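Missing here is one protein chain; the remaining ones are kept as they sit in the complex.
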Amino acid sequence: MHHFYLLMAMFLFLTILAGLLRVFIGPTKADRMLAAQLFTTTGTAICLLLAEALQLDGVRDTALVFVILSIMAVAAFVRRLEPKNPGGEP
Amino acid sequence: MTDTLFDMTLCAALILAAWRVLHSSDHFQAVVLFITFGLILALAWVRLEAPDIAIAEAAVGASLAGVMLLDALRVMRSVGKEHEQEKRWTSVAKLPSFHLFFSFATVLILSVVLISAVTELSDAQGGLTDLVHAELEGSGTKHPVTAVLLNFRGYDTWIELGVLLLAVLGVLSIRECSNLHSLAPPVATTIVLENLVRGIMPLVLLVSGYLLWRGGFAPGGAFQAGVVLGAGCILLWMAGHRSLTMLHDATWRILLILGFLAFLALGSYSLLSTGVFLAYDRQYASIQIFLLESAATLSIGTTLAGLMLALQPLKKDLPR
Amino acid sequence: MTELDSFLLYALTAVILFALGLSSLLSRRHLLRKIMGLNIMSAGAFLLFISVAHRNGKVFADPVPQAMVITGIVVSISATGFALALARRIRKKTGLTSLDYREEPSPENHNRP
Partner (left out) sequence: MTIWNIFSILFCLAGGAFFLAGVVGMLRFPDAMSRLHALTKADNLGLGFIVVGLCLRSLVVPVIIKLLLIWLTVLLASSTACFLVGNYILQEAEEKPQEN
């Protein structure tokens, strides 16, 4: 069972490596950001699988921290420094 | 076998990501890769059975640093001739050749020295695990990492809180503002993000408190809790909430120095009563450590959030 | 493969990360890249610490290097914040994104914050 979860984690890690290609080729900023968002979720899944494989409970807390802060990068990415079209939709 | 394969993939990914962070042509790509690098590094900490560090890295490397860099990227866009320079695969070409020669020679020599040092290290055995476990009894906490941070090497933690304080003071003086009240109010964002943050903030606070509590007997502790707290404050600001600027100026200042002062007070008390700086009474060690950790959590949280918020536009910089 | 080899693997990765970060710190011109290089250097240093800690550990990695790395991570993020503040100040005052003062600042973006 230990090996199954480790293999599963490795498989997910390989999907991250494949996804890196999207960050390299882009072409738009949004594409790159989306890939990073996918990595965060995949990373969470890997953490959970490794927690089971290595029997480390603290790793689930790592996944929890990943998840609750995953929105930060995207929020920083779409944020505008100055208010835009004040009359229109926010 | 599976473990080795996993290790090798992880190391290859780390090197690949680091290489592209430093040598891609586009700055935005570099920042996104930097966030990904932080994520892969957190996975490496998990693999190396250091969950304490993985928690801190998940909050710092994968979120906080990325947010700071994304924010800086907006104002640091290179323009004109410099921009053309950056667009090329590598922009080292423009430096004087002696500079290039010097830097690559330095890197080469250092790498050789380091590699030989590392191969030496592979023969060395030992480590301090047994010593820490032998002293764990009566240190006031059941988790070895917390015991090292707060008890055995309390000096380090104390000075480190001082370093954090210096960093935020430095940023404030560079910005030429004395407190967060000179910041322009945050820009309103979409209602979707506002609502998400409204829902998720209690969870962030809960996780922060949970990590502080867990630090007594399992991975977690003041640093992780503080980093999560600070990230939460920044998240509030990004959702258009006034966050730390809501606090009275004096309150903010007290929160900043609380951790440093708590260590200083306890250290002086133990110096007067026992003659040793930062020595705990065995009887009260656990409650003393808990108080120190709570103070440190608040300080680290406000400091990290302050570092980021102090870089936001000031009232005087706004157009009109 | 034995425990020793996994230590060597991570330790050599750490050295490579350190060298990559250092070379970029010395030879890249854009300040953000320098700051990222600094961060990758520190990641390499941390990785070396923990690869030793993992080899010497029992259930968890050796707690002393772990504690040092946790302090290091928080110090490195505060150093990054300070460095970014400096870099943004340089950009605002001179219009440059590097330390190369022979470069002419671009006039159109000089005064933008």
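Which chain is which? They are A, B and C, in the order written, and residues in each are numbered from 1.
In this text, a residue touches a chain if its C-beta (ideal position, glycine included) is under 8 Å from a C-beta of that chain, and two chains touch if they have at least 3 such contacts.
For clarity, every value in this text was computed on a predicted model and none was experimentally measured.
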| item | value |
| --- | --- |
| Visible chains that the absent chain touches, using the contact criterion stated earlier | A, B |
| Touching residues (missing chain, whole complex) on subunit A | 1, 4-5, 8, 11-12, 15-16, 18-19, 21-22, 28, 30-31, 33-35, 37-38, 41-42, 44-45, 48-49, 52, 57, 60, 63-64, 67-68, 70-71, 74-75, 77-78 |
| Positions on subunit B where the hidden chain makes contact | 190, 192-193, 196, 199-200, 203 |
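Rule of thumb we're sticking to: only the chains that are shown with their structure count from here on.
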| item | value |
| --- | --- |
| Approximate Å spacing (C-alpha centroids) for the pair subunit A, subunit C | 21 |
| Where subunit B touches two or more other chains, by residue | 3, 49, 51-52, 64, 219, 224, 313 |
| Residue ranges of subunit B touching subunit C (in the complex, touch as defined) | 1, 3-4, 7-8, 11, 14-15, 18-19, 21-23, 27, 30-31, 34, 37, 41, 44-45, 48-53, 56-57, 60-61, 64-65, 68-69, 72-73, 75-82, 85-86, 91-92, 94-95, 99-100, 102-104, 106-107, 110-111, 114-115, 118-119, 121-122, 125-129, 132, 144-145, 147-149, 152-153, 156-157, 160, 163-164, 167-168, 170-171, 174-175, 219, 221, 223-224, 226-227, 300, 303-304, 307-308, 310-311, 313, 317 |
| Residue ranges of subunit B touching subunit A (in the complex, touch as defined) | 2-3, 5-6, 9-10, 13, 16-17, 20, 24, 26, 28-29, 32-33, 35-36, 39-40, 42-43, 46-47, 49, 51-52, 54-55, 58-59, 62-64, 66-67, 70-71, 74, 187-191, 193, 196-197, 200, 203-204, 207, 210-211, 214, 218-220, 224, 228, 231, 234-235, 238-239, 313, 318-319 |
| In the complex, subunit C residues that touch subunit B | 1, 4-24, 26-33, 35-37, 39-40, 43, 46-48, 50-64, 66-71, 73-75, 77-82, 84-89, 91-92, 95-98, 103-104, 106, 108-109, 112-113 |
